[in-house]
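The complex appears here without one of its protein chains, the remainder shown in place.
Chain nomenclature is as follows: A, B, C, D and E, assigned in order of appearance, with residue numbering initiated at 1 for each chain independently.
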Amino acid sequence: MNLSIFAGSSNPMLAEGMAAALGISLGERVLERYPDGELHVEIMESVRGRDVFLIQPTAPPVEEHLIELLLLADACHRAGASRLTAVVPYFGYARQDRRVSGRQPVGARVVADLLGTSAVERVVAVDLHSPAVEAALPVPLEHLSAVPLLAEAAREPGRDDRVVVAPDLGATKLAEQYATLLNLPVAIVHKTRLGGDSVIVRRITGQVRDRVPIVVDDIIGTGGTIEAAVDAVLQAGGRPDVTIVATHALLMGPALDRLIRLPLRRLIVTDSVQLPDVLPVAHEVVSLAPLLATTIARLHSGESLEDLIARR
Amino acid sequence: MNLSIFAGSSNPMLAEGMAAALGISLGERVLERYPDGELHVEIMESVRGRDVFLIQPTAPPVEEHLIELLLLADACHRAGASRLTAVVPYFGYARQDRRVSGRQPVGARVVADLLGTSAVERVVAVDLHSPAVEAALPVPLEHLSAVPLLAEAAREPGRDDRVVVAPDLGATKLAEQYATLLNLPVAIVHKTRLGGDSVIVRRITGQVRDRVPIVVDDIIGTGGTIEAAVDAVLQAGGRPDVTIVATHALLMGPALDRLIRLPLRRLIVTDSVQLPDVLPVAHEVVSLAPLLATTIARLHSGESLEDLIARR
Amino acid sequence: MNLSIFAGSSNPMLAEGMAAALGISLGERVLERYPDGELHVEIMESVRGRDVFLIQPTAPPVEEHLIELLLLADACHRAGASRLTAVVPYFGYARQDRRVSGRQPVGARVVADLLGTSAVERVVAVDLHSPAVEAALPVPLEHLSAVPLLAEAAREPGRDDRVVVAPDLGATKLAEQYATLLNLPVAIVHKTRLGGDSVIVRRITGQVRDRVPIVVDDIIGTGGTIEAAVDAVLQAGGRPDVTIVATHALLMGPALDRLIRLPLRRLIVTDSVQLPDVLPVAHEVVSLAPLLATTIARLHSGESLEDLIARR
Amino acid sequence: MNLSIFAGSSNPMLAEGMAAALGISLGERVLERYPDGELHVEIMESVRGRDVFLIQPTAPPVEEHLIELLLLADACHRAGASRLTAVVPYFGYARQDRRVSGRQPVGARVVADLLGTSAVERVVAVDLHSPAVEAALPVPLEHLSAVPLLAEAAREPGRDDRVVVAPDLGATKLAEQYATLLNLPVAIVHKTRLGGDSVIVRRITGQVRDRVPIVVDDIIGTGGTIEAAVDAVLQAGGRPDVTIVATHALLMGPALDRLIRLPLRRLIVTDSVQLPDVLPVAHEVVSLAPLLATTIARLHSGESLEDLIARR
Amino acid sequence: MNLSIFAGSSNPMLAEGMAAALGISLGERVLERYPDGELHVEIMESVRGRDVFLIQPTAPPVEEHLIELLLLADACHRAGASRLTAVVPYFGYARQDRRVSGRQPVGARVVADLLGTSAVERVVAVDLHSPAVEAALPVPLEHLSAVPLLAEAAREPGRDDRVVVAPDLGATKLAEQYATLLNLPVAIVHKTRLGGDSVIVRRITGQVRDRVPIVVDDIIGTGGTIEAAVDAVLQAGGRPDVTIVATHALLMGPALDRLIRLPLRRLIVTDSVQLPDVLPVAHEVVSLAPLLATTIARLHSGESLEDLIARR
Partner (left out) sequence: MNLSIFAGSSNPMLAEGMAAALGISLGERVLERYPDGELHVEIMESVRGRDVFLIQPTAPPVEEHLIELLLLADACHRAGASRLTAVVPYFGYARQDRRVSGRQPVGARVVADLLGTSAVERVVAVDLHSPAVEAALPVPLEHLSAVPLLAEAAREPGRDDRVVVAPDLGATKLAEQYATLLNLPVAIVHKTRLGGDSVIVRRITGQVRDRVPIVVDDIIGTGGTIEAAVDAVLQAGGRPDVTIVATHALLMGPALDRLIRLPLRRLIVTDSVQLPDVLPVAHEVVSLAPLLATTIARLHSGESLEDLIARR
């Protein structure tokens, strides 16, 4: 069973990097639109009897990338692929893992069931917003973590005055992972109601005064949470020399404007989502290609992934 | 079991028309995007125990409209709808009902299987490009025909010099339906290979000379097939006073430019797909709202649809 | 479609209370063991054409209660029940909603899939440990909250010196719900790593000094988390006049010993799990029977549950 | 994974030919009836771990052949076959791919779903009446074409006076395939309504006068369509020296009587359906055994089928 | 939800009797063959919103009757039937409920899974050869018994010299049911190996000498078992005045010849399988129509079937 890798249209650069790390070429495929606006998907080389990996983060436009992935999977299955694995470094709709009103969909389950109709036997994802999406998926999920890679990039030896900041309660465990890897303290920004007059105060647990903050999160969406956290840290005496670290740089809507406004020294993200060619903020990209290539190599050859799996 | 109707974002005007014909209001729903680019779908009124119809033609952007429909269905199902019917007047991906190379997907089946994951129990569609999509769907399909309505609109009493033109072989049966309803002759445009030197000639079966052509098709996509057919009919002596009749006016890319160029007297389409507010060509719209409202009323009350079903 | 309610063996007293609230009798059923140790389940009255609710929290012994529920559902389905709803006030295995190592099961999904083999069409649960279990279940879930009821029971008008305490970060949102309902401030107990020498300190966000603590959680398992939190609050100057509020009183192993040891004034729990006949600690039980009875009545008659659904 | 081939009772001669072409023996199996009239199916050699192909065109009696195929598949699956492929050169019920009234079944989907209950992972068929059956099947279909083989058999070098005739519109694409392969012109027989008095005239597109006709179709059922087409071609001046070419020779009811009556020089068919031992018309049989043997060999060894797939 | 009943082609007389007993007419349907040998099934009246019962014992030709049932079910489902129940008084393939060699199919499961693809929600059967087929079916089964009816017919008051004979061990429980109802003793015919020289002797438990035998079985297939049992009873001194009672009179192959040969006074069977118009042996037919009509009436109106269910 030989190895084949095909890239969807969502992040071909990442896929190229993975193929290069594996020492193979990406499979040829057509990804176009028919005149009636439907996706025209076609595999241009034999996959019969092969171990096929499809690389497609479901970043916006999520629906298009998702259906394209399903069409690719259908094409490979019909063409005789022996095994299909979807590599979805950014997994869209992971946030919708429950109803918050009684008349919403559970988007994560809807997406999971769509994957379940395909011949995909296994999914690889990185730093899911909700790790419980694993329970929604009908096939096994390998949930990888970019945190060790990002922590390594954020490391600055000899700088003991730094603090890892969780921008909200949901990021606490993530912040603790970074802190352990970097041997630094943690601070947590949170809103607290203090009493009967319903005043909400953004408070910080842990010391940030005179410390250099490293704000960590899984996703930078519109940047609102991170902006507010940085403001709070600065007000609390944190040093205006901020590092932001996140796995998925969606950078929706006002995100770039917000980042530009902040006293940012470093912005460290991965290439799970394809970044614009030009970004108006200085940034460092830690490629997931080596991690994902290793994962594929081990899945292909039947080696353990135990040391790569995210612990959440 | 009371009746509720919700419109997706694909064609709210058609849905309004249907609700009006049924004498009820459309259900309130939210259809927005979250900051991270995912669809935010929410039903704003109780559907518990109700007979719910979701109105959503899957016209381009097909993938977005399809996923939105699935999210609406999930929301209604979780909120306790007793029965869910999807009204999809234009059904995208119907063309991909087979592989034409060994390494393509079968898009119609992929889409059918996605619908199969939902709680939708029945689908209503109009003039499917491939009627065999019925066999691909895991739930019953009510396949309606707009042809009687369109034929009625195209009728011009006292004009015996007209001819119904099928723009290619695939439209022959459709042309015969129109011809029967209008009591007119048929002509068929087709490409014929005439011999060893592989010359392809666009030939016409039936008389078009000095006749006023009514060119009929199911879909106007980019308009290429229709344009070529009109050219052939005119070259064969047809009168430059053309009527074009089609169910689904997708009007992709160069379609409008092509239509403008033709000696068009009438362009008759339905509102299965939401048309632009302003169209640079004169046209008549036959609304599907009464037909679809009747269908919903009968499905709701348990009456036969036998006289509404398309015979293909 | 008439209403029938059957109780599994897990919590017949709660079921009795629900039936009384609904003004009907519990259905007769046999729940025994055959000589070979297998469960002998039998329904003793006709359920043909009826709207059947099965009451069975899956508290320990979880596996036995779960299989009993599935056998009850099978018996009712075969006997012709029109609709089956499982009322599972305490939902076991909700904690296992992801793998924390690569070689664990995802217990919540396993349990969800077991329910998916049955004819149960809807599940009702209260205060799930992980709300994302909703995405794991193949059928709709009505996720109710006991928090308003428990908050009401904990209310002590005129006592402004109280503080709602979350015993760990996971309980923060819960604590905020209580605080809003009771118009009290919040404090959060959390462990923080403070720096390179990996010291872990139990810190508290918010003011507890000289305040009377109300420690809130969803489950009291072995009582370890709550005990540690109370200790931390007392060390921080909280008043030794503690109220503990929790939805699910599993009271496993050392739980009672720990509770006895604490300076407890009030212990308020629900009857989601059947409590021992005699408890060696003073406690108040807020019955879920009225809430669950209302839910059943509305599901049965097709009324909205919107105001009962948990917002998490 | 070694190769095993078993023949159902529908066409053992074809299966023998395939096995011979592959240089192996057919697997031993029992296909009998029990005294109570049920099929007794049994595999008489080990298939554990083997790559098994079942050869069974579902020609009449369709239902018996279909169930026999499903029982063979069940026996092989339970006996440990690693992979099961059904080779169904003639695929029955392909015509019923839609309802033509609202109260019919969709027979193709019913049959497809029956196959879907089996462990068959892939189906091989030849010249399906409706290629869209591919979308109805829950497993991948390899749709082969006998047209190149039949065209080769029909080739008569130096005879430029021949014309390929499509006996109805449905056969047009097929006729064009033959014409391209044989470098001959095409003629199409079709019924046309010419005007208000509803006269139906069998007309012919393309030149047939003084030409030797090759009438092509996918199936010869009762022979009615072909007989009418030959009559029309002769009336239009075609030479009474007819060749008929078809993939599937069902030869139901009056078919042989009709063929005998025609001025037939050649009748060329495949052995997709087992022919009677004695046929009262001269005919040539192009065996599908080499094509199907090649397909099996490639599926077994994981080679591409791309050049064998039908383009429709 | 109104009631509709349609008969397959297997036993229209029984269906007529059921409809008469219910005071309604059988639904109109077409059951023919298309020219290509496929079944042409069509419902000729509206079933939308109706409670539909399909009457089709799957007697030989089993495969044809089975597929016809599935096509009827598909037609009714697509046409909007609210609920579908299959009434299969004789259930073919029930004997194949296990493999007796490692390379056989499990025919009962294959058939059960085919039914599982349909929209049939419930099956009604009478005196299954293997009651465990209930566990093979994916939908609930109502397993009725004709034994009380047949026993009533066999009753001859004042005749105390009779004995109920089980023709083999498998019929022992059945014989005991008859004996209880008729207040008669039981005798069991069985083959016993008596020792090392492997002699097989047909022995009888219970007294038959000078008694009038009533031989009971579920099915009369080829009549071999019954013939041998009668022979043994006569040799043991039973009176040559035999009554045979069986639910399902398949009467395959040599059955009639065997029955003619026996000293038969009465042959009592049901009409679960349609009998030939003329039978060369005197016989009494106990119609299942009243029992099945009652069952349908209760299923339709939601009444308990408890007193009709077979206890095996």
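By our rule, a contact is a pair of C-beta atoms (placed from the backbone, for glycine too) under 8 Å apart; a residue touches a chain by one contact, two chains touch by 3 or more.
Computed from a predicted structure; not experimentally measured.
> Tell me which of C:I5, C:V106, C:A153 or C:I268 is the one touching the absent chain.
Considering all chains, including the one not shown, the answer is C:V106.
> Based on the whole complex, identify which of D:R33, D:R48 or D:R261 touches the chain you can't see.
Here the residue in touch with the unshown chain is D:R48.
> Of E:V186, E:A232 or E:L264, which residue touches the hidden chain?
E:V186
> Hey, which subunit D residues sit against the chain that's not shown?
Its contact residues with the unshown chain are 46, 48-50, 77-78, 80, 82.
> Give me the subunit E residues in contact with the hidden chain, please.
97-103, 106, 108-109, 112, 130-136, 142-143, 160, 169, 172, 176, 179-180, 183-186, 188, 190, 192-196, 203, 205-207, 304-306, 309, 311-312
> Touching the missing chain, which residues of subunit C?
34-39, 41-47, 59-64, 66-68, 70-76, 78-79, 92-93, 95-96, 99, 101-107, 109-110, 113-114, 116-118, 219, 221-222, 224, 250, 252-253
Methods note: only the chains that are shown with their structure count from here on.
> Note the shortest touch-path length, in steps, from subunit C to subunit D.
The fewest touching-chain steps linking subunit C to subunit D number 2.
> If you average the CA atoms of subunit D and of subunit E, how far apart do the two points sit, in angstrom?
Once rounded, the distance between the two centres reads 39 Å.
> State, to the nearest whole Å, the distance from the C-alpha centre of subunit A to the C-alpha centre of subunit E.
62
> Got the subunit C residues that touch at least 2 other chains?
Within subunit C, residues 304-306 contact more than one other chain.
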